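Below is a structure I'd like to ask you about.
Of the protein chains in this complex, all but one are displayed in their positions.
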Amino acid sequence: MKVAVTGIGAVGAFGTGRASLEAVLALGAPAKTAAGRPAPDSRRGWSASPPLLAAAQDLSEWVPQPQARRMSAPSRMAVAAARQALHDAGLPRTGPDSEVPAGVVMSTSWGSAHYTERILDQIRREGPEFVSPFYFTECVANAAAAQVALSLGARGPNITVAQREAGVVLALARGAREIAAGRASVVLAGAADEMTPTLHMILARFGALSLSSDGVARPFDRGRDGLLAAEGATVVVLEPLEAARRRGARVLARVETWGCGFDPTAGPVSWGRETRLLGTRAARSLSSADGPLDAIVSGASGSPSGDRAEASFLQGLKAALGLPVLPPVLAPKGATGEYGGFHVGAAVAAAAGAPVAPPAGFSAPDAELGVEPHRGSLPRCPRRVLVSSCASGGAAAWAVLSGETA
Amino acid sequence: MPRRVVVTGIGAVSAAGWGVGPLLEALRSGRPLAGSITRFDASRHRTRIAAEVPPAPAAVAAAIPGWRRLSRSDRYAVAAAREALVRAGRFPRGSGPEMGVFFGTSTAGMPECERFHERLQAGAFAPVALLRSQEANGPGDAVARDVGAAGPVESVSSACSSGALALRAALEAIRDGEAAVALAGGSDALCELTHAGFNALRSVDAAPCRPFEEQRAGLTIGEGAAVLVLESEDEAERRGAPVLAEVLGAGASCDAHHMTAPHPQGAGAARAIRAALFDALRDPGDVTWINAHATATPQNELSEWKAIEDVFGARAAAIPVVATKSLTGHLLGAAGAIEALATVDSLVTGMLHPAPEGGLIDPRAPAALVRGGALRLGDVGGRSWVALSTSLAFGGSNAAVLFGAAARAAGV
Partner (left out) sequence: MTDETTLRSRIKRLIVESLHLDGVDPAGIADEAPLFGEGGLGLDSVDALELVVALEKDFGLRIASNEVGRDTFASVGSLARFVGGKLPLAQSASRRG
C-alpha cells in the first residue's frame, strides 16, 4: 500500500502549526520577529547559546486545560502537534473515525526531562516515599505517545522509538510501515522533546552546543561549533494514498521508501568512521524510489563531528548513485535547532514545495566536507527529497518523500 | 507467503546469573528469584525486594571490550547478545551489514543518571561520562557496536511492551529481507526512580509477586537482559544452524483508555492478540499455551483475563497459562524478551515452567496457571505447539507474539 503524508503539526519556538514552521524555514534562522520570538519561560540559567524554547506556549486551543492538567511538556506539545496535523489533513481533531484503528509512532530523546529531574530531586530531598505518581507516569519515554493515543482514541499500534537525532526519521519510517502493511488506517508519527537548564548544561559539557552569542547554528559551515538546542514536537499524518485520494485530501507527499543502518565504529556519544557506507546503503533503498532526487534534507545541525558524518553519508550516497554532483542540500536545523523532530516536518514541507532558505549562519564552506547548503531557490516544485539523519552512537535513518502539492 | 523466521540462539542475564543456563534452571524448577534490594538503600521505599542481577563473573567482564565504560543495562545487553550469537554459531564472525539489532528498554542508563544527579545535588563533581548511554537507544546501540552490526538498528521504549515490540520489528525486518539476521531483545537495570515510581502508584507487592492469585498485591521489579537471534529459515538451513523455535507472528495495539489502568474489558489486549494471530495466519484454536503478561497487579490480570476470554471463548479456562514474572520479576523493557526466551525453551523441551505454589486463584480470572510443578505438553494431534506471549504496557501499548515449535527440534 502506498503511503501519503496529508498533514503536519508542530510546536516550537517558531510558534505552532505548519505555517509558522514554514515561515521559519523560509527565513533560514530562528525567528526574531514578534510573531516568532522564543516563548518567554521562567527557567533561567542557560549556559552557551540559549535554547529555542517552546513549552510555555499557550496550547489551550489544541489541548484544553482539563486534559493538559496531568501532561508533561512533551506530552502537551505532542498532543497539540498531533491535533494540528489532523486539522491540517482535514481530519477530525478528536481523532480519525475508522474501523481500522489509528496508530501512533513517536520518538523522544529524554522524554520529560523536567519531571525526571523533579523525581530525582524528590528522592534526594524529601525521600523516595514522597515521589509523585503524576511525575512518574509522565517521565516514561512512551508518555507522549500514550497521551496522543488517549486524546485521539487511537487504538492501533503504539510505539515509541529512540535513536537520538535519527529517532524522528525512524518514527516516520516505522509509521509508514504500519500503513503500508495495512495495520493502521492513519498513523500520527513524529517526535517530542523538552529542554531543561540541567539538560542544556549537560549538552554544553559534552561540547555539543554552539557557543556563539548570536544564537545561530552553522550547519556545514567551516566555523561551525555546535548545535542549537531546541524543544518542541512535530507530528505528521500518514495514511494510505488511496484512502487519502478517496476522501479528497490534499496530499503533501508520498513516502516512497525508507531505510536505516548503523556504523559500529561509533562511540556512545560520537560518530564513527564508516558513515559513508551508510550512504551506500541508502543508495540501495533509492532503487525503489520512483525517480531522481531533487533535494536532500540533511540532519546537519552545526555539530563539528555530526555534520562531518552527515557529509560523509552524502558522499557515500553520491558515489553509489554515480551522481556527478549532489542534489541541492538543505539544512533546516539552522532555522529550527536540534530536538523536537522538526526536520521531518521540514522535509515534508520541502517536498510539497515550501521554500527552505540556506542556514543564515552559513558563511564559508568546509572543504573537508565537500558539502554545502544550497543557495537560491530550488528548481522543481513539488520535489522528491531524501531526508536523512546520522545520530551520535552510530544509527542512521533515511526516507524518500515525493511531493504532490505546490 | 512471508519468509519463515526462526530462532537460532538465545542469551540472558538475570537474577539467576549471567547466562541462559542459570535462568533456565530457575525457570524449569519454578524457583522465584527476588531477594532483598542491595543496589540502593531501600529502607525508605515502601517495598524492599527485587530480582537483582548478581555481580558479573570476572571472565564476562574481561571478554567485553570497554566494559568499564558501559552502563549496567548496556552490560547486560552485550553479554546476553554475545551468548545468543555464540549459541547460534555466529560469533565472532557473521555480523556486518546483514545484521540488525532491535532492542527494548525502559530504564536504559537511569542508574548512572541517578548517580550523576546525586553528585550534582551534593555540589560534588559530576562527570558527564555517566550519561554517555542514558537514552533508550543505549543498550541496543551498545550491542550493535560490540557485535559489529551495520544493518537496521532500532530501539523501542514503550514501557512493558518494549521487548515484544522489538521482536515484532525484528520479525518484520527478516521477512522483508532488510536483514539476514537480527538480534532481538531487551535490557533493563534496576534503578531507584523506577522503583520509587511504581511504589508511588502502589503497584508493588512487598512480597514476591503472585500472578493470578486472589490475594495478589502488585508486581516485583526485576532486571536483566534477554536476546534472541532471529534469521530466515532458509538462512538457518543454509548454515546448518540449530533451530530452536519459529516466530510465527506479532501484533500491536493501544488501549487508549487511561495512562496507567488497563482497559477493563481487555479490549486493547484482545486486539493485539488477534493482530498476532492474523499476522501468523493462525486461529485461536491453534494456541497451545499462553505466556501471560501477568504482572500480579490487581487490575492487570482482570483485564488480561477478559481479553483471553474474548479471544479464546469457552477454551479460555483450559489453556495452560505460564506466569514467568512469578519467577523473574517484571523486567519492564526486557520483559517481552525474557518471556520470549522462556517460551522458546518450553517449545524445545515440551515442558511449561511452573509458578510457585500459592493461594487461591482469583475466581474472576480463573486461568489454568501452571504452578507447583512443570507441566509436560501433550500431543496436539499432529500439529505443532504454538505459544502466545502477551505484553501489556503502562500507557496502554500492547504487543503479542506467537511462537511455534521448530519443524526439527534442536537441543538447548
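Which chain is which? They are A and B, in the order written, and residues in each are numbered from 1.
Heads up, the rule we're going with is that a residue touches a chain if its C-beta (ideal position, glycine included) is under 8 Å from a C-beta of that chain, and two chains touch if they have at least 3 such contacts.
No experiment lies behind these values; they were computed from the predicted model shown.
Novice: Among the options A:97, A:126 or A:368, which residue touches the chain absent from this view?
Specialist: Looking across A:97, A:126 or A:368, the contact with the absent chain belongs to A:126.
Novice: Given the contact definition stated above, which residue among B:34, B:51, B:159 or B:200 touches the chain not shown here?
Specialist: The single option touching the absent chain is B:200.
Novice: Just name the one of B:259, B:275, B:386 or B:406 that touches the chain not displayed here.
Specialist: The missing chain is touched by B:259.
Novice: Since one chain has been left out of the picture, which residues of subunit A touch it in the full complex?
Specialist: Within subunit A, the residues touching the omitted chain are 65-66, 69-70, 126, 129-134, 137.
Novice: For subunit B, which positions touch the chain that isn't shown here?
Specialist: Spelled out for subunit B, the touching residues are 200-202, 217, 258-261.
We adopt the following convention: only the chains that are shown with their structure count from here on.
Novice: How many angstrom between the C-alpha centroids of subunit B and subunit A?
Specialist: The mean C-alpha positions of subunit A and subunit B differ by 30 Å.
Novice: Considering the complex alone, what residue numbers of subunit B touch subunit A?
Specialist: Its residues touching subunit A are 44-46, 69, 95, 97, 101, 106, 113-114, 117-118, 120-121, 128, 131-138, 141-142, 144-145, 147-159, 165, 169, 172, 178, 192-193, 195-201, 252-260, 267-268, 271, 275, 393-398.
Novice: Quick one: in the complex, what on subunit A touches subunit B?
Specialist: 70, 101, 103-104, 108-110, 116-117, 119-121, 123-125, 127-129, 131-133, 135-137, 139-143, 145-147, 149-150, 152-164, 167, 170, 174, 177, 181, 183, 198, 202, 205-206, 259-269, 274, 277-278, 281, 391, 393-395
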